[in-house]
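These notes concern the structure reproduced below.
For this view, one protein chain was removed and the others were kept in their places.
This part shows chain A:
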């Protein structure tokens, strides 16, 4: 205990840790019934839900069992998604099988039960002609490809940053991935963050063959040159079979760009 200038008595931090202090801390830790209720409500709000987008009905059968697969491609970020939609999903018929929706305190909407169809955070597709492409089941013979982007200012290198030719591709793979990657590997001390890192770590732990292609770019918004930087990935063994018509893909990509072209007015 300590007394301040103003005459109030405050608890001074004590590293010795007496018995009295421990008891007081335990009392503070004991939850009131209200705390428990709030915690339960939050947990219910934050549940990840799988739905069919068109009918908004919940997918009762677990996606894992319904769609086992050998190839799983995940694109994170608008440039990676644009690449996937134009170059891979334009060949063959891809059927949407469901979407994942979740809510947490960072979301801007307050209403958690009626998220609109446009607010799905992850949409799952599978190739109709070859249903073994897609899925989320951790099978040992499955190959996972992750595509994502990062701003070039996050790239640490001993070279001068002005000599970097952005955008450029770097790869990071799990131990079980045997193929040669389509670009150079990510050097130390650079690290991967967020969802791509989680997916790659999961694959490493479960001994799944996975590779992450990370595009370092100076334009984080949807940008043609950044999307085209992913093109070397099309020559990989796993994706080669999925790519059919590259000129058509370029056209689709241009259309995607025009719909997104109205940019912020701050920069000219």
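Methods note: a contact is a pair of C-beta atoms (placed from the backbone, for glycine too) under 8 Å apart; a residue touches a chain by one contact, two chains touch by 3 or more; residues count from 1.
In this section, contacts and distances are computed from a predicted model.
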From the names "Myotubularin-related protein 9", "Creatine kinase S-type, mitochondrial", "Dynein axonemal intermediate chain 4" or "Proteasome subunit alpha type", which one matches the UniProt record for the unseen chain?
"Proteasome subunit alpha type"
Options A:219, A:234 or A:252, residue touching the unrepresented chain:
A:219
For review purposes, identify every residue of chain A that touches the missing chain, sorted by number.
153, 165-166, 218-219, 223-225, 254, 257-258, 261-263, 265-268
